[in-house]
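Have a look at the structure that comes next, please.
All protein chains but one are shown in place.
Letters are used for the chains, namely A and B, taken in the order the chains are written, and counting of residues starts over at 1 for each.
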Amino acid sequence: MAKTISIAAASLVLMTSAAFAEGHCAAGKTLTEGKLTVATGNPAYYPWVLNDDPESGDGFEAEVAYAVAAEMGFAEEDVVWVRSSFDEAIQPGAKNFDLNMQQYSITPEREQVVDFSAPYYTAPMAVLVGSGAVDTPPTFEALKSLKWGAVGTTTAVPKLTEVVQPDSDPLLYGDNADVNAAIIANQIDAALFDLPTALFLSAVMIEGSKVIGQFVPDASDNPDQFGMLMEEGNPLKTCVDDALAAMTESGALAEIEARWLQDTTGVPLID
Amino acid sequence: MAKLELRGVVKRFGTNTVCDGIDLDVEQGQMVCLIGASGAGKSTLLRCINLLEPTEDGEIFLDGEDIAVPGLDPQSVRARIGMVFQSYNLFPHMTALENALLAPRRVHGLSRTEAQPDVEALFTRFGLADRMQNYPDQLSGGQQQRVAIVRALAMKPEVMLFDEITSALDPQLVGEVLDVLLQLKDQGMTMVLATHEMGFAREAADKVCFLQDGRIIEEGPPDQVFGSPKRAETKAFLERALK
Partner (left out) sequence: MTQDKAAGMTRRERFEAQQRRRSLVIAATSTTLVVAALVIFVPMSPGWEKVQKSFFNGAVLAQTFPKLLDAFLINVMIFAWSAPAIAVLGLLIALARDAKSPALFPLRIFGAAFTDVFRGVPVILTVYLIGFGIPGLGLPRPWNSPYIWGSLALILTYSAYVAEIFRAGIDSVHHSQRSAALSLGLSERQMMRDVVLPQAVRNVVPSQMNMLIALQKDVSLLSFIGPVEIFRQAGVFKSLLANFTPYVGAAIIFLFVTIPATRYADYLMSRQMRERR
């Protein structure tokens, strides 16, 4: 249903477009001509993708993907989904996708080896704690004494070392699933996630856990902005950026965000 | 009653009958030599006597007691019967002295200080006093074999078994080992030897037994067995062996 609305909206904008192969920005720039290959995580989490089923178009990133595709002139059935691990995509080199949407934060280091689209979401970072630490107040002081964990390759690591500066060394893991396992096993008290993911995990995945606070967006460094990841130098970037710009202007992007990321209010700021 | 009496001892390996009903008496203080071709059953018979191999049938009487009863704990018997092997089988990770001290300490429960004097006396008696702290790989073959004899004697056994103990030695080292055997005999030890040393057997043995195909074909004093053998098989064997 959500898919249909976005595509209808996008179609209005593209009223004058003819057959895909001619005059479209993305022509000749995708892996497979006429198809847009989008990658997501394995599994892909709520609220970014619902039920690990991106083809349904349900979920913030899933819907944004279909909307951007439509902006660029791809029909629903021309969007092909593949899976990739978080790590795989940020290696330098050729990719087996056109775009990868997996809550990738845009960082200058990563930009050296891959390209990002314009941001499609600004994500505050939030603190998720296990059942043993739910009474921790959302202050920097209190956070220091917790036992922290994080995914080793994410922006959570520098945030921990620079902003939180915990008293004991954090434990680092290969992916979110392992961080969750560690919280459940009570080997760590707390972990950083982008706010929507944190809320999902506390509501559904980790019993007794709680999101105790989020970081003020300008805390020490740039706020985490999510971008679609693609191969370095990919000419598709301009098309994607144009599509996102159009969606931002028309308010379509904000609408999708409101639909899926509604309940991110009410989480206290950490000070 | 003889010190050691074998009655109808039978030993089989699979379908192969190696000892086929052996009767043998060994009196206290006697030296009995077993001669015969390889595979005749000499080694196996010795290993049956000290219960390294279980017998299929027959009795073995040590001081009148049957030690071949199935299920009997062999340990106490083996402590009374010493054995020396063709390839010495010294423990390579221990010195000569430690080799000899091991069993008295473990089996008789003696401490090092209790066991050492007697053992050292044995080494001295057989001319090995200066070799006690050496490891086996630092000793010649003849020295190793003499240490093996001392090791067995350290347990103060009542009977000693010798399984072709000079067969693996260089000829010039054989003599020193045979001298030890003569010394032991003079001290009154009951000894059973499987041997190829015909000259020694003729000189020193009290009784010689010729084995073939698992049976004692002929036995008697050495002069008789070597000088005027009764059986054709014995004659044939001696002719081949003494050529």
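Here is the rule we use: a residue touches a chain if its C-beta (ideal position, glycine included) is under 8 Å from a C-beta of that chain, and two chains touch if they have at least 3 such contacts.
This one's a predicted model, so the numbers in the text were calculated from it and none came from an experiment.
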item	value
Residue touching the undisplayed chain, where the options are B:Leu24, B:Cys48, B:Ala103 or B:Val225	B:Ala103
Candidates A:Pro119, A:Pro158 or A:Pro235 - the one touching the absent chain	A:Pro158
Candidates A:Lys3, A:Lys29, A:Lys95 or A:Arg110 - the one touching the absent chain	A:Arg110
Touching the absent chain when the full complex is considered, from B:Ala2, B:Ala79, B:Leu110 or B:Met198	B:Ala79
Contacting the left-out chain in the complete assembly, out of A:Ser145, A:Gln165 or A:Asn186	A:Asn186
Contact footprint on chain B, counting only the chain that is left out	47, 50, 52, 74-76, 78-83, 85, 87, 89-93, 102-103, 106-107, 148, 151-152, 155
Residue ranges of chain A at the interface with the undisplayed chain	90, 92, 109-110, 112-113, 147, 149, 152-154, 157-158, 169-174, 178, 181-182, 184-188
